[in-house]
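The complex is shown incomplete by one protein chain, all other protein chains being positioned as in the whole.
When the chains are written out, they are named A and B in that same order, and each has its own residue count from 1.
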Amino acid sequence: MTTSGISRRGALRMLGIGALGAAGAGVLGACAPSGAGSPSNGGDPKSKNFDFTSWSLNEEAAKPSIEKIIAAWEKAQKSTIRAVSYPYNEYLSQLTLKLGGGETTGAVHLDIAWLAAMAQMGRLADLGPVAGKGGYTDVALKSGTYDGTQYGLPWNTGSIGVIANAHLLEKAGIQKHPTTVEEFEAALRELKGLGGGVVPYAAATKVAQLKDIFPWMQTFGCKLLDGGKVTIGDDASVDAVTWYKKLHDDKLIAADVDRFDARALFGQGKAAFYDDAIIGKGVTSAQSKDKTLADAMQPMERPVLKAGDTPQALLWGGVIAIVKGKGQDAATEFALHTTTDRATTSEYFAARALPPSTTAGLAAPEVAKDTFTTEWTRKITRTATGSPFWQFAQNAQIEEAVAKQVQAVLVGKSKPKDAMKQAGEEAAALIKR
Amino acid sequence: MTSTTPTPVSAVGRPQPSATRAGRGTRRRVRKDLLRSRIAAWSAVVVIGAFGLLPVYWLLATALSTPESTFQFPPKLIPTDLTLGNFTALAENDQLIKYMINSLIVASITAVLSVIVATYMGYSFSKFRYRGRRSLMHLVLASQMFPQALLLVTLYTVFSSFGMLNTYTALVLSFTTFTMPLCVWMLKGIFDTVPDALLEAASIDGASRWRTLHSIVAPLAAPGMIAAGLFAFVRGWNDFIFALTLADKEKQTLPPGLVSTYIGEFQTAWPQLMAASLVVSVPVIVAFMFLQRYLVGGMTAGSVKS
Partner (left out) sequence: MSTAAPPQKAPPPRERSGGRLSDGAFALLLTAPGLALFAAIIFYPLLSALFTGFFRQDLRLPGREFVGLDNFTHWLDGDFLAILEQTLIFTVGATLVPFVIGFALALALNTGLKGSGFLRGLFLFPWVIPGVVVSFLWMWIFNANYGVLNGVLMEAGIIDESVAWLGRPGTAMLAVIVTKAWASFPWMMVMLLAGLQTVPKELHEAASMDGAGSVRRFFAVTWPQVRGVASIVLLLEFIWNFQHFDTIYVLTGGGPAGTTETFATAVYQTAFKGFDIGRATALGGLWMLLLLLLVAVYLRITERKGDA
């Protein structure tokens, strides 16, 4: 087997050039703004059949009740809905890729925190004309708005707040919910005194959920964003993180906790407080051996810095947005029906404890008689606000940048002041991009 | 790489012990040695067995526990309230079966395709000398190190523009990005062990080069091809991000399927996830129990002599 021949060398070179050429052409092709001006993802807007994309469509807990809604619609309208889903943690990135690639059409379930990022892609339909028909609450309607346009029909509107375990508080001799940060910290120390591995406050300490610290920053007086300027890094934010670090070092909060862990701890009766959305009650009590836990769970106003301040809470919920193009009209009708039909929302509430977004839905006896929900609405959702960063497409990055800095403080890699200064700078840079 | 390094590894040239020195004393020592090595062997098996199999035990224990007892701390090492509920629930889960079938199909086709293509390429790299051969070989090797995430964006765009998203083809092709380099490289090593004299003999006998490859060399390398295929299969079986991105529910494979079913917005369903993982892994484990001799035979044919 000998080597020979210029021809071979030449051939190889040709091959290389060919490959490069092909690649180059492809690169140039990729350069062209793919579908820059295309307003829709194609297809017939009048089609009766459409896609419905939701992360809940695969999850065991949520799947049956949503499938029921879909089946009912398919039967009534004699149409087919193609169910699409991605794992929750990958949902936003997958949806982004697929919406951009023209793959996603129809109705799309979105967390309200993601709405801006999706809306900016310019492929979501303006639902303003439809939304008026829904009888949604103001707060709910607002959660589906980005830049003055109604992009989402609110499905569930709630908030993320603090849940307390009445049993544990009682055991530690705490008579009433602490209302100020000072009282809160004192209560945590009492609870720590109970021993037995109690984590008084199962606050988020993993990056994935460290955005839970934003309401605390706000509690300490940091506005996060003031007239377009990021204020993370100001004294209030440093105070908040210093306080968080103190709780961490004194083991009043635990390391490596995300929402799942918090629920598990709370479910074991090992945590007296934790942050969760309103749905948390059902999830947490379901995985607890203690069947009395559900009754001991109480929504609590987030403690404030000084008496009289407004308690901070983060708005939380889901909306259904519609992609322009194939099946747009039918999908819109479906979204409207799903989010506003009283029987549907009541049944969905019964199955998943997610509060409806319409005034009528909230007033329905099935919902109104649930004291946890009404109390939650009164104590937490009432003062809840969206994160000022949601309006930016880079929201997820901003949250992560800040979370990473907070985590650096918690693990002792950085000082609160430096970390918050850097977090603020990173957030500002991200907004500018 | 290593296979190109001419380091003849054989006992030839090693100091050969002389049998004459073997006396009664040494024989006793040999027996003692044997005992000692038995003890060492067993302790290694026990220690590593603990590391290797306790997690499997825990997986099983978790799969058999009720969701409520899952989050207890300290955990019960021997679960008391056992349930088969997590397993029986699987029988009703058509979607999971679909994921599993998809996984089997995609991983198998990937393996076969990679092996076929790699056989030719590996043979060329092994038995012919031409300019650019080494560069190509190293490019192939290095391409195993390319970040998947980097390829993913473009692959998505390409498949999308050809209307190939949500097809087995897209999954197979994307998996081939990491299985083919491996197979080429493994098979080249295996062909290296086929003596050139054999090929020359075939040529003198009048066999064409195609025939030589197909009827003489390929059968010799068959165990190696099976081994390479098994590796490709496992790699395809394991992939998460390509399958997640390039396929929808209908064509998705197990890893993203399991994650989206059990790791949700509000839940981490450990017991159910573990039960499902166990069930879907069983067929593969059984298959590997039977096929592992190829893994062994095939790889050693290629690598030991390298």
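Just so it is clear, contacts are C-beta pairs under 8 Å (C-beta built on N, C-alpha and C of every residue); 3 or more make two chains touch, one makes a residue touch a chain.
Since we're looking at a predicted model, the values are computed, not measured.
Q: Which of B:66, B:108, B:144 or B:167 touches the chain that is not shown?
A: In the complete complex, the chain left out is touched by residue B:144.
Q: For the chain left out of this view, which of B:64, B:96, B:136 or B:225 touches it?
A: B:136
Q: Please identify, in ascending order, the residues of chain A that touch the omitted chain?
A: Residues touching the hidden chain, for chain A, are 1-5, 7-8, 11-12, 15, 19-20, 22-24, 26-27, 30-31, 33-36, 90, 92-93, 96-97, 99-100, 117, 120-121, 197, 199, 205-208, 251, 254-257, 261, 264-265, 268, 270, 393-394, 396-397, 400, 404, 407-408, 410-411, 413-414, 433.
Q: In the full complex, which residues of chain B touch the absent chain?
A: 1-7, 9, 11, 14-19, 21-22, 26-27, 29-30, 33, 36-38, 40-42, 44-45, 48-49, 51-53, 55-56, 58-59, 62, 70-75, 77, 117-118, 120-121, 123-125, 127-130, 133-134, 136, 138, 140-155, 158, 173-174, 176-177, 180-182, 184, 189, 206-211, 213, 231, 234, 237-238, 240-241, 254-256, 258-259, 263, 270, 273-274, 277, 280-281, 284-285, 288-289, 292, 295-297, 299-300, 303-306
Definition applied: only the chains that are shown with their structure count from here on.
Q: Averaged over CA atoms, how far is the centre of chain A from the centre of chain B? Could you give it in whole Å?
A: 38
Q: Which part of chain A faces chain B closely enough to touch in the complex?
A: Chain A residues touching chain B: 1-3, 8-9, 12, 26, 30, 34, 55-56, 58-62, 83-90, 94, 97, 101-103, 197, 260, 264, 267-268, 270, 279-280, 283, 286-289.
Q: Which stretch or stretches of chain B touch chain A in the complex?
A: Residues in contact with chain A: 67-73, 95, 127-132, 153-154, 156-158, 160, 165, 196, 244-245, 248-249, 256, 259-269, 272.
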